[in-house]
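Yeah, one chain of the complex is gone here, protein chain that is, but the others are all in their spots.
Chains here go by letter, A and B, matching the order in which they are written, and residues are numbered from 1 within each.
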Amino acid sequence: MKHSIIQVTVQLLAVLIMICPVLAEDCIPCHLEKTPAAVRQWEASAHFKAGIGCEKCHGSDHAKIIKGEAKVDMKVCGACHKKALTEHNASRHGMALHSGWGCTRNLPARNQGECRFCHEDGGSVPQGGVQCARFLRQSSEIGEIGCNYCHSVESSCASCHTNHNTSLAIVRDPNSCAKCHMGPDHPQWEMWQTSLHGTLYTTAGIATGPTCQSCHMAQGTHNVSIGITMSSGGVPYPSQKAEPARKEMLQICNQCHSPEFGRKELARGDAVRTQSLAILKEAEKIIWDLSDRSLLDPMPDQRPDHPLSGKKLVTDAQMLYEDTSHIERLFFKMKKYDYARTIKGAYHQNPAYTHWYGNAELKMNLIDIKAEASRLRERGGIGAAAKKPADQATTTDRELRVLSNRVKRGEITEEQYAREKARLLEELKLK
Amino acid sequence: MKHSIIQVTVQLLAVLIMICPVLAEDCIPCHLEKTPAAVRQWEASAHFKAGIGCEKCHGSDHAKIIKGEAKVDMKVCGACHKKALTEHNASRHGMALHSGWGCTRNLPARNQGECRFCHEDGGSVPQGGVQCARFLRQSSEIGEIGCNYCHSVESSCASCHTNHNTSLAIVRDPNSCAKCHMGPDHPQWEMWQTSLHGTLYTTAGIATGPTCQSCHMAQGTHNVSIGITMSSGGVPYPSQKAEPARKEMLQICNQCHSPEFGRKELARGDAVRTQSLAILKEAEKIIWDLSDRSLLDPMPDQRPDHPLSGKKLVTDAQMLYEDTSHIERLFFKMKKYDYARTIKGAYHQNPAYTHWYGNAELKMNLIDIKAEASRLRERGGIGAAAKKPADQATTTDRELRVLSNRVKRGEITEEQYAREKARLLEELKLK
Partner (left out) sequence: MKHSIIQVTVQLLAVLIMICPVLAEDCIPCHLEKTPAAVRQWEASAHFKAGIGCEKCHGSDHAKIIKGEAKVDMKVCGACHKKALTEHNASRHGMALHSGWGCTRNLPARNQGECRFCHEDGGSVPQGGVQCARFLRQSSEIGEIGCNYCHSVESSCASCHTNHNTSLAIVRDPNSCAKCHMGPDHPQWEMWQTSLHGTLYTTAGIATGPTCQSCHMAQGTHNVSIGITMSSGGVPYPSQKAEPARKEMLQICNQCHSPEFGRKELARGDAVRTQSLAILKEAEKIIWDLSDRSLLDPMPDQRPDHPLSGKKLVTDAQMLYEDTSHIERLFFKMKKYDYARTIKGAYHQNPAYTHWYGNAELKMNLIDIKAEASRLRERGGIGAAAKKPADQATTTDRELRVLSNRVKRGEITEEQYAREKARLLEELKLK
């Protein structure tokens, strides 16, 4: 096969030399040997037809190219494709690394100070120096293939358009989205495929069954975030941001459905989101209570440092899935996988993802978290299951420490704290 | 895109007004704006070609339609499609809500009194007032998208045929079945796709590779339950019901295969089912024994009421996946997911679903259940791992209570009970 390709391309070369002498002389002879697929795909591309040659995107400084200093990033493409670039930059795709970081900030009681990892005080534009704790703990190889392979969509059009082919047929096919939008943490691809929308697409074509692009890139926009009412981690936007977005999405639904239908479907998704967030919050409180009582195994101060927070317990956006206690790891799955599946399943009208892969897992995970908490409390001499209950003074000490932590985290008011503290000390006197 | 659709449809409208004046006058002008896809799909349908207009299915009382009081359910379709309706009603699809309930009654020792949830005493026709404990515990939103979205197949032809398109190409495509027959509890879609049947369909077309419909809707029947020898939860039918069903399925197999081959393949499925049921039963016994000894954490009387059984332990058809103990939740997965995958995988000839997603998970889950039982027994001072063994009188008391529960559940005979009780009391005297 390789041989016949070479024969054909050598012939093509002769033609090329005549029609675009610079290119042919400089790049093609070698690259037919070195990167045959790249040449082949470029030859089949709209760029080729329009006379856009190698040097237009790659420049003509071969030494620089070799050293990897002439990357064809978004700015190169944007010089011609201005509208697409502007739309892209306004979307979540345009802040993919930031999005990667932002996507985990879905905890109701999160430390607001952490906003500064991404934002100037009070500002909404993300800074460049974003850090993701999970990324920081990866080897460079896992970081490359496991993180940046997808998150580089921020600065590389090739993420979707491929490198040299840049075929619209490829990029308008929903399969193109599958490369990144799949897996345990955001199986949008899988849930679309087996939704009514997806099965209609497969059985009756795009006129009847909408694709990812139909709803998320309506009218060909590159702003894939139009109409979204939450962060990529599922934290609901405040209403002043959510309401206009919802209106945008309803306009898209209304291309096929009645306004009432669209409104009802999306409102159901909102309700599922609120309910699921409450389950998450219940689980998170259990973990913080165990931490207050020094019952996590191991406690944060017995582990390798968290890359951003050191020895502190982290259950927010920057939560890790390594070197934590078992109960935190259960919570990680719950938050990152089960919650995402439930709510994205509901918005995409997929029963199995909403219910079985989502809601049922959320609830079973909560059972597991409670069971582990019960074991840890028993170990610590607390609760009905404890074998050797602690004496009253020790118990009061512990409860005071818990109270003090809760007021610091803003879970209870100063007033509630004072009242509870008084009650505990009174109890101690009586015994 | 929306604009050009409107232009085309406005022109179409002019034509429509001439050929079906009532319809056009009443519905189309508005609905081209309000539900454009519905109009478009109806226009492409066999109904349109046959002159069947909106009012034929929806009636002409617009006020009623708006209030949702003129639903196009199965009775409306059945007025014309009589044979399909009769076949559908005779099938599991025709009792989808009941089936949803029935699908979980796969426990060998289940309380026969519970048959009355579905059936008149001694009767086989299900009653209307079926209740599903898991459904009763859902929010209305999860109930809608997570339960009824699929289980409404009982009364809605649109579940498979879609609302206005009603294209036979859609409904004969196996992808149509994927919307419901997928996921952790019954991945029939996934296991067919990667079975020999499914891969032959994908690689060589329907002449060589049979679809869901080829075997489960042979000769176009709407009775999808022909040839099935168990409940949807995998409880084997008694032989007087199973034997004629098996004959029916073998006739379907024989369209392609030799009688001997079909018989052997299905018999293998039966054997896998029997073996898998035994593993389930072993796990269930462990849980009931822990319950007899008050070792579940939490015990049923420490939880929110079960919607149908209150404070009783439920491991049968009505088992919940929320607010139970950890060991019950492990059993839920085992019964609802692992068992289903193993046996359905075997009947659909999918090695990975039978073995790895099924049988291996069943066995690993049994390990987990035994490990958790060991922890709970240790906590309760029972067994080799116990730290503070109870005194003999307490032990005897406990064992007598367990015995008494076992005879009540019918696990042992009155005679066995009397013999065991005498032995325990004798032992106590000797010590």
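The working rule: contacts are C-beta pairs under 8 Å (C-beta built on N, C-alpha and C of every residue); 3 or more make two chains touch, one makes a residue touch a chain.
Please read these numbers as outputs of a predicted model, since none were measured by experiment.
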Listed residues B:66, B:80 or B:256, member touching the removed chain: B:256
Residue among A:197, A:246, A:348 or A:375 that touches the chain left out of view: A:375
Residue of B:241, B:268 or B:421 touching the missing chain in the full complex: B:268
Given B:84, B:170, B:366 or B:403, the one touching the chain that is not displayed: B:366
Hidden-chain contact residue, picked from the options A:223, A:324 or A:396: A:324
Positions on subunit A contacted by the hidden chain, ascending: 1-2, 34-37, 40-41, 138-139, 141-142, 144-147, 149-150, 162, 165, 167, 169-170, 173, 175-176, 178-180, 182-185, 189, 297, 321-326, 329, 332-333, 375, 379, 387-388
For subunit B, the residues touching the chain missing from this view: 193-196, 199-200, 202-204, 207-208, 219, 255-259, 261, 268, 271-272, 275, 345-346, 349, 351-357, 359-360, 363-364, 366-368, 370-371, 374-375, 378, 385, 387
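Everything below uses one rule, namely that only the chains that are shown with their structure count from here on.
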Magnitude of the superposing rotation for subunit A and subunit B (Cα, nearest 5°): 120
